[in-house]
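Report on one structure; see the data block that follows.
Removed: one protein chain of the complex. Kept in place: all other protein chains.
Going in written order, the chains are labelled A and B, and every chain counts its residues from 1.
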Amino acid sequence: MNYARRVLVAALAALPLALAAAPANAQDIKIGYNSDQSGGGAAEHGLSGRYGVEAAVEDINKAGGVLGRKIVLVNRDDTGQPPKSIQNMNELIDSEKVVAVIGPTNSGNALAWLHLPQQKKIPVISHVATATEITRRYEKEAKNYIFRVSMVDREQIALLAAYAVKASKSKKIALIADSTGYGQGGVKDATEILKLHGVTPVANEKFQPKDTDMTSQLSKVKTSGADVLIVYALADANANLMKSMEKMNFFPVTVGSWANLATPFVNIAGKKLAENLIFAASVTETSNERAKALNARILAKEKNLPIFVCAAQGYDSMMILAAAIKKAGSTDGEKIRDALEAIDGVQGVIKTYNKPFSKTDHEGLGVADFRLAKWKDGKVVDFEDAIAKSLTAADLKK
Amino acid sequence: MSRNAHLYAFPAVAVLLLGLPFAVSNEFYLKVMFLAGVYYVAAAGFNVLVGYAGQKSLGHAGLYAAGAYTAALLTAKLGWNPWVAFFAAGVVAGVFGIVIALPSLRVKGPSLAMVTIGFGIVIEKIATEWSDVFGGQAGIHSVLPLRLGAEPFAMRDWVLFVFLLGLITHLLMRSLLSGKYGRAFLAVHTAEVAAESVGVSVYRFKVIAFIVSAVTCGLAGALVAQQNQYINSDFITFGLSIFFLLVVLFGGGGSIYGPLLGAIVLTMVDAFLARWPHLQHFVYGALLLFALYAMPDGLAGALRGIGRKIFPRLHERPPVPTAVAEWQLQRSELLHKEAPLLEAKGLYKAYGGVVPTNDVSIAIRTGHVHSLIGPNGAGKTTLLNILSGIVPPDRGTIVFNGADITELVSNQICRLGIGRTFQNLKLFADMTVLDNVLLGQHPHMDVGFWPCMLGLRSASRQEREAREEALRILDFLGLLDKANEIAGSLPYGLQRRLEMARALATHPKLLLLDEPAAGLNPQETHELIGVIARVRDKGITVLLIEHHMDLVMAISDHVIVLDYGAKIAEGAPAQVQANPKVIAAYLGEESEEPAAPAVQPRPAVA
Partner (left out) sequence: MEAILQAVLSGLALGGVYALVALGFNITNNTTKTLNFGQGEFLVAGAFIGVTLVLVLSGKGHTGVLQPEDVTIVKYLTGLAAILVVLGILGVFLYYTAVRPFVGAAGLAWVMSTIGFGIIIQNTALGIWGPAPLAIPSPLGNEVIRVAGAGILPQEILIFVVSIVVMVALDLVLRKTKIGKAVRAVAHNKNAAALMGINVPAIVILAFVVSSCLAGLGGLLIAPVTTASVFMGLVLALKAFSAAIIGGLDNPRGCILGGFMLGLIESLIGLWHAELREISIFVLIIIVLVFKPEGLLGRKIVEKV
């Protein structure tokens, strides 16, 4: 008993010492990375994103760093939980004193801590989280500190809704989504965009992110008479949705978000069933030479790259950030932010970014960069049918 | 900690605590300090429920949620003043505490765990699903933080506020738990039936404990919601309920300082392991197991053990005087001096096919010693249980001192003036001898909840008076020198006497003794005769169940005989001895002949 007590006291005393981990050189520029890397449906996005960011950091440092200083990435896993994500932001900004943050993965998490970087004047680039509100919340303020290089929901849904409206024979479209900030944000965007097309959804169903049986929600969709279904949730939930559809033998035309790029979707649903979902995508590992190179490089280092587009977006976010710091000539948050809005001609993996941001537009990617895709035989391929081909810019209302 | 030590230590610690936030400029560290304070406030109240009253709730995240969402909704949706919302959060959480208390009152063990878990999950699900009101997983933004004037609290202000709140909470809890309420909670934890027999309403105290814990957890939730300016259903998880329990258990339940230690250590572990989330959870599991093995009394218990060795003065209990005045029994006058003190008519109780009480009627005369005898299984203890309110009779009436008490429960009957001891000792074994007797004082210590918690003079005066009387009662029964010892460490005979002392402390008009001589050696049995006589001389009427015939014959004024649940004889001892029905009932069970009481008592053979 006494011995145990002594051990405990010693351990507790040693704890703070153990935590003074290898500190970064005072000269280095710290960039924070706050993302889900282990929580669940979005973990693969967060991990892939990090691989991309790390590759970019490597390239930047090899070329001499920024302002003559090295970039150090401070990584925090938020396990997909808002309370944890908030705590990470506190730590990164107040304790680690990062100059900027890349992240998060989960839209719900972003919405929870947006006021922190905004109040503390730390620029944030969302390399994955797609909820429209993230960059829009502070757009009326004098200075908006939140930027994004990702497939923003508004633009994705513009594409999906355009397709859905044309594909629906009865003009009866149903929505189904998960209960998180991501799913419900998507539902809000979809409802608004469909209205622009003159369509009101005939059903709006909800499920828990970890649910595995959606037959009850689907039977309500079926009763509503919809022949097209827009689904907004993460890969594992979407897969279970497909399985529930199979049980009910109910297969409306189903379109979904880029979340379906994640391998859990095809692993859980099975190759055959996975082919029934059409989703939005942008760059893939074969789209261009730089993409191929990045993919090969990450695979060599990490052995597994679940979602390429996140890595690409992560890489590009870091490059843009570095360019902005260089342009600002300082690590002051406000100056970097202003530089971001002015920056031009940054070479990324996805494309070359010509004046990606402005005072009113903090989105690095838009619907012009997206297209439709689906799984075929265990691989992601472009999806082109008559309807998709017939879509014009005018159809893409948003 | 002893009173004097606390008097000096507290202001010193307070000054230190309130100065600390000014010495730290790293906002993240300030946030950690804030969280430690928040968890302390939650745990301090939760300790009352878990550590003192012994109700292990696994659903207190639900109460935290009640407070958090109240603060969030009132400020974000209705625009209330954040301070008003903060206090309203505590009130609303308290109401929810009653909601969770009511189903929890009747269940124990795993079922209690289940009820509380269920409650926590239902609240979590409501917050998640009813998203129109609670925002679901998207949550509620723009929760208004507390502010002084126009500026909302900065991190440092939050820390100061929480520390201040913590200091106040500490004082309130310490005051509440060091007197009548603390003892009552512990009694409920240790032995519910015994608690009831000394006038502690187990239901009432469980509900109070739930409310106290609910209010502090609710305030903690409100603090977090207002500091983050955001709340969503991910903050409310089963893991949080476990965390609260861990803080109390790891810190040490049943101690005022336990929650403090637990909150500090665990918040720091939480914050500094946060960068490795899965190591963090692993550590929780390991800490839990470690705490259970190595420190069953938690950190507080372990440190107290060390502290006692290094600073013995710190923990001294006030010394026991060597001599006290004689105990004078003061109580209200009896209503009817001539009528029977207690009259039971036609009592009937059946358990399935077994009928331990079959149409029994008895009358107890004031100032007399009555004995209830009969073979084993005759229904004597059941009768006593019926009279003292533990078991409700199926039929029949009981009138005590002019009032019909048939429908009343144990603690009410105790307050009316019936005290009792138990066949299988039901002492509060972990408490001191003195505390056991002080618990007996409970029914006539009428100081209320608020005076106790606020430490008003009326409360401390009553406590002092009760202590003095308790010492006198102990002296009356020859236990004065053992006052500061732990009840469970006394020899068996003295434990029995202690139970009687406890019962006497309730100022009974009628004292029920269930086999007071069981397990006593002949010497002790002989002493017992004298004790009962002295009790009677104080004006207390006695009804005792016994098998020791010599004791019965020596002390009783009146004997009642039960057999198979029915009264078969009653009268003066000699009469009953000679009664053929009585002899027949005992035939073969008692080997001694029913002769005149011998000077040399022989132990019963039953």
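Quick note on the criterion: contacts are C-beta pairs under 8 Å (C-beta built on N, C-alpha and C of every residue); 3 or more make two chains touch, one makes a residue touch a chain.
Not measured: the values here are computed from a predicted model.
Student: Give the residue, chosen from A:Gln217, A:Asn238 or A:Gln313, that touches the chain omitted from the document.
Tutor: Of the listed residues, the one touching the omitted chain is A:Gln217.
Student: In the full complex, which of B:Asn4, B:Ser111, B:Ser361 or B:Gln575 touches the chain missing from this view?
Tutor: Of the candidates B:Asn4, B:Ser111, B:Ser361 or B:Gln575, B:Ser111 is in touch with the missing chain.
Student: Quick one: say which of A:Glu192, A:Glu246 or A:Asp338 touches the chain that got left out.
Tutor: The single option touching the absent chain is A:Glu246.
Student: From the list B:Val15, B:Val133, B:Leu148 or B:Leu289, pick the residue that touches the absent chain.
Tutor: Candidates B:Val15, B:Val133, B:Leu148 or B:Leu289; residue touching the omitted chain: B:Leu289.
Student: Identify the residue among B:Ile242, B:Val269 or B:Ile583 that touches the chain left out of the display.
Tutor: B:Ile242
Student: When the complex is taken as a whole, what residues of subunit B touch the one chain not shown?
Tutor: Output for subunit B: 54, 56, 58, 102-103, 106-107, 109-111, 113-115, 117-119, 121-122, 125-126, 129, 193, 238, 242, 245-246, 249, 253, 278-279, 281-282, 284-289, 292-293, 296, 351, 381, 385, 390-391, 422, 424.
Student: Write the list of subunit A residues that the hidden chain touches.
Tutor: Spelled out for subunit A, the touching residues are 38-40, 43-44, 79, 205-207, 210-217, 219, 236, 240, 246-249, 263-264, 267-268, 270-271.
In the analysis below, only the chains that are shown with their structure count from here on.
Student: Rounded to a whole Å, what is the gap between the Cα centroids of subunit A and subunit B?
Tutor: 54
Student: If you look only at subunit B, which of its residues touch subunit A in the complex?
Tutor: 26-31, 128-129, 131, 136-139, 141, 228-230, 232, 234-235, 265, 268-269, 271-272, 274-275, 277-278, 290, 293-295, 302, 306
Student: Considering only the defined contacts, which subunit A positions touch subunit B in the complex?
Tutor: Interface residues on the subunit A side: 1, 4-5, 8, 12, 15-16, 19, 38, 76-77, 79, 81-84, 86-88, 90-91, 93-95, 108, 111-113, 115, 179-181, 184-185, 208.
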